[in-house]
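Note that one protein chain is taken out, while the other chains of the complex remain in position.
Moving on, here comes chain A:
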Amino acid sequence: MSESSAGRAASEASVSRPTQSISGVRPGRIERPTSTAEVAEVMRAAAAAGESVIPTGAGTKLGWGNPPTSADVLLDLSAIDEVTEHAAGDLIATAGAGTPLSRLQEEVASAEQRLALDTTVAGSTIGGTLAANTSGPRRLFAGTLRDLLIGVTLVRADGVVAKAGGKVVKNVAGYDLGKLLVGSMGTLAVVTEATFRLHPVPQSSRWVTVGARDAAHAAELTQTVLHSQTVPAALEVDATPDAIEVSVLVEGRPDGVAGRTTALTDLLPGSVAGEDPPAGWGRYPWDDTAEMCVGIKVTFRLSGLADVVEAAGEHGLRGSAGVGVAYVAVPADRDITEIQAVLARLRETTARHGGSAVVLDAPCEVKEQLDLWGPVPAIDLMRRVKDEFDPDHRLSPGRFVGGI
């Protein structure tokens, strides 16, 4: 086995194939197509039979969202797993939906390039990442998959294959369907292949970490870094009952990174610079599957950081202070009324700061007693979009906002 394929096997070892259940709902059968054409065939047959279909990749986020109201077919896309194109000179790559993110990264790294997106759940595939719109610290630098996706091949609920976007970074021809699909939890269409813009791998990286006295101090430090000239690639906060840390990642040329690291240590008294990320960097504050806790994503205006950290209280939070997105883990064995109260508090606080609190994952029995998505503006328009793409509501029924 070559070194790269050994690395691939190791990095993909944690992938668990979805054969059991989707939030407690057992699929009627599993289909494992190997091409877009085969996906179209499965979708046409399912349409003819009136069957519900739930697309999945490595299954790492299959437990996210509401339990489906029906799951006749689990559409396992893990066999569509090739990086079909890497045009290094054009800074783009195309891969099948079932391709592990780690494999894509390995492939493009040969040209010292990367998809500027963190793998927040080990084993995640391109398609699953796209459907759930997961992101980590580097979203401060490059946005989320929403901002990196430039083209997509999809199969509609009726089995028709369509493309949107293309393979060039700059393109405004037609509707940007890719944006609608990112974060749609597999409810609009099945993505089988996607093209992304890439970035060069920086020559050097340093992390600067500093302890904050309290939530207000963490917010103050965050504002100091944001308004400085240090151009952080990531700006994270990690609050636990014992401590609050603010960490900054700077990337670039060795000289530039050294200079900016010095500037940061000057700006942040008591900070420490290092070449390795702090513990927990880029991972949610829960294990890869939230079997033991309720995993909540909170979003807020930058000025709301202190209030949101306070609202998370003893549970703490971890996430991107520099963009206003963080994650809270609440132990699932707490009394349900307490969990509901935490969620309500987070919703009230984030709403005050222009954001939201969404339950990503939780044990099935807890999930049943929570409103996972919370209030959603423009829900009627979203329902109309769903009705057009999937008039019979057969794609991942019930998993998404408003029972879509």
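Keep this in mind: contacts are C-beta pairs under 8 Å (C-beta built on N, C-alpha and C of every residue); 3 or more make two chains touch, one makes a residue touch a chain; residues count from 1.
In this section, contacts and distances are computed from a predicted model.
Q: Leaving aside the chains on screen, match the unshown one to its UniProt name from "Glycolate oxidase", "3-isopropylmalate dehydratase small subunit", "Dak phosphatase" or "Lactate utilization protein B/C".
A: The missing chain's protein name, per its UniProt entry, is "Glycolate oxidase".
Q: Among A:83, A:216, A:267 or A:379, which one touches the chain that has been omitted from the display?
A: Considering the complete complex, A:379 is the one touching the chain left out.
Q: For the full complex, which residue in A:24, A:67, A:166 or A:277 touches the chain that was left out?
A: A:166
Q: Given the contact definition stated above, which residue among A:78, A:105 or A:356 touches the chain not shown here?
A: Counting the whole complex, the residue in contact with the absent chain is A:356.
Q: Among A:129, A:144 or A:396, exactly one should touch the missing chain; which is it?
A: Selected residue, touching the omitted chain: A:144.
Q: Among A:83, A:180 or A:216, which one touches the chain that has been omitted from the display?
A: Here the residue in touch with the unshown chain is A:180.
Q: For chain A, enumerate the residues touching the unshown chain of the complex.
A: Touching the missing chain: residues 47-49, 87-92, 112, 133, 139, 143-144, 146-147, 154, 156, 158-164, 166-177, 179-180, 182-184, 188-189, 199-203, 223, 226-227, 229-231, 252-253, 255-256, 258-260, 297, 299-304, 323-325, 350, 353-356, 358, 373-374, 376-382, 384-389, 391, 400-402.
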